[in-house]
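Of the protein chains in this complex, all but one are displayed in their positions.
Chain lettering (A, B and C) follows the sequence in which the chains are written, and residue indices restart at 1 in each chain.
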């Protein structure tokens, strides 16, 4: 089970429901933080470190999320960190808090991420920014986030024979899972027909297969294992690994927001996707492998992307994800359920909160507290996500 | 000297000269990183963790500084962090890297911060942001950064009898120090008459007493003490403490960007400034006190603010900073030189690089390598800074 | 809401932060549990870390206070600040409200400069024009010395 000194306990998880509420992101974060503290049986004044995941679309308070949440909860002299890593921001905040605990610099840390989002496609930072790849991709090509998701989806079709029906089936599965989740934004089951009848956005991906942008908040209370035991938590959920590795040159898959890949003339490309390397580093740190996984939360930015993750997680070989899905293995009740929360499909993405929300879900799953969507007997869970600029994350949790 | 397991080594420091170069910030950061690696005798491929300090005025690459620098140096599979904490961003990045080493998660970490700045006053994020205190202070009061610096300066005059001549003397001292620093932007000594003849910007502060905004970059190579010794560094400069504590309620001094302080009706205000608490936490962690300090780098956002820092560092009692200055104690050659680098006065602020640059300077000072501005025999140094939204930092270094 | 001589409508530059009328005052929230005042108003949680209350009363802050410190803006601040052309420097004061034990920043009324101010001076809250557009005059709170003109000499900053 690994060395106790390498593990931290998750004593509390909390969320503000996802939606399009239009209120200040700070409010969502504080609600989530208070819920997580209540679940942990701890007070704000017990917290020694606050790790905030930043939002870059809410002015200065969003850039300094750690301080913003600490001030909102009441200045308490804690140390803070504010992390940004696109979709992996929440995992970086978890890593920041966890590392403080592992280094013996604190016993009780609070991790918080929350966002208020604009409508429609994410647009880049304003102004003329010809040195910013994220600006250039919109300016020169009109390449939105769904553009990249669709390129990957089409590639799956060409390489592995994936079909529209497969992509729709991912959405149908996740919508069914999310219907039971009180924190999800979309809680209505959908049929494959409804998915396939929704408007095409970026061929071959349709509106119901592409993740929306949402408001929401998520928080975790992490403590040293010794603190947890001293406070009556004999067998808490623990964080066994956090991977936040970057790509290895040459990065051969076109990644958001780049307009080109690295060139592989001098150094040959590796065989596996970057996203697989992110997960492998988490498995390695935790000393586990795909066979140990009971439940997973992955970043279904599009329905098709969930299939890539099955392979990156090692749940099946490359090219076999469609079969894993259609065999029902990744449905709650199947061999290794994926996105029992409903995933991004049912949440929409609240960027800095999302990777934290994945860990909230697994915490509840491993405690047997995920009413209506419970993966029975789950003991080990893994999260995975990927963001712009070479960011990705994977967290392994165990009980 | 503390427990070896609580210390990390500074094997390399590097900077890109400060100025108004107008080039991409990434270029400055990579130059500084390569210099730091060269000083450490290590290659980029030896680095296991990259801690970037973010810039919020350079588009998306600035928000993900860790990944941006890692990509620019060549994707290497390292883990990264990207930290923002206003003026304390660089110290947060140092804290991130150092904590990874202390937790045993890596042996070699690279810390990088760089910025390209616009002209004139820093303006807030665009749009109408009535929930963002940094937007509101400009909108409702026209309160710029110098407004706050001037409020503190005037307060010193009223409480302690500080004079225009005292403030000018700080500038004269720092300009003399910085004249010998090849990385400084302003390297011309000035006289008190020149300072007092420069235009008033925010009464009582004049143009030559207020920190400019600069382009620049700074980097550090941090390693575990064991790694350093294994690689032939028997007595490296070490980081003994990093403090990044937040204020304690009620925050009774008006801090940027707030329009009001906390109310002290329910809980009485503490006696000392928040900035003094930041330094005290660093002293406590390092097990040292003001008498141990040989040299200090402090955030002279204005000439007058340097005087506040003398007291916050405990170099003198409150109200006695003016005398410490005029007695020559804080000049190179005096009892405890402050800002031998020339300080912000000679650099101008490159926000994410500045707290890192402070540590670069002390590293060179403690190695006896600060030609033309060397504090002879310096063994222990301390940095201090403060930023918006309850951020501050203090780093203790020893050789 | 009133109208100016030139037919413009007077509106607050920000809603819910102050009253207008004869005796204008800043609006704040006061925690029902611990009594802490919060300005600007509208928190959804108490800033006292030892207090977990989320219930607040809306209250008016005292209209008079003592200057904690002051300065001026010799150069035009950047947007979103809006100033009439040509730019006229103005003073800014941080004012301590004794009963509520907090300090509030604000502009000082137009004709009062730094030479007319001293730390400790008594000032009173007024509501005045922040900026105008074609149809509106936008209002904000400002500080006004209670006894002006008696204290304008002998400053160290000359």
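In the analysis below, contacts are C-beta pairs under 8 Å (C-beta built on N, C-alpha and C of every residue); 3 or more make two chains touch, one makes a residue touch a chain.
Bear in mind the structure is a predicted one, so any value in this text is a computation, not a measurement.
Chemist: Of the chains you can see, which ones touch the chain that is left out?
Modeler: Missing chain, whole complex, touching shown chains: A, B.
Chemist: Using the document's definition of touch, tell me which of A:113, A:204 or A:217 contacts the absent chain.
Modeler: Final answer for the missing-chain contact: A:204.
Chemist: Of the residues A:144, A:174 or A:213, I need the one that contacts the missing chain.
Modeler: A:144
Chemist: Of the residues B:55, B:71 or B:238, which one touches the chain left out of the display?
Modeler: B:71
Chemist: Check the options A:57, A:155, A:272 or A:379 and report the residue that touches the missing chain.
Modeler: Missing-chain contact among the listed residues: A:155.
Chemist: In the complete assembly, which of A:44, A:84 or A:135 touches the absent chain?
Modeler: Selected residue, touching the omitted chain: A:135.
Chemist: Which subunit B residues touch the hidden chain?
Modeler: 27, 30, 34, 43-45, 71-76
Chemist: State which residues belonging to subunit A touch the missing partner chain.
Modeler: 120-124, 128, 130, 135-144, 146-147, 150-155, 157-159, 161-164, 199-205, 249-250, 252, 254, 258-267, 269
One rule holds in what follows: only the chains that are shown with their structure count from here on.
Chemist: When the C-alpha atoms of subunit A and subunit B are each averaged to a single point, how far apart are the two points in Å?
Modeler: Spacing between the chain centres: roughly 34 Å.
Chemist: Averaged over CA atoms, how far is the centre of subunit A from the centre of subunit C? Could you give it in whole Å?
Modeler: 44
Chemist: Mark out which residues of subunit B touch at least two other chains, giving numbers and ranges.
Modeler: 124, 135, 249-250, 262
Chemist: Going by the touch rule set out above, which residues of subunit C reach two or more other chains?
Modeler: Touching at least two other chains: 47-51.
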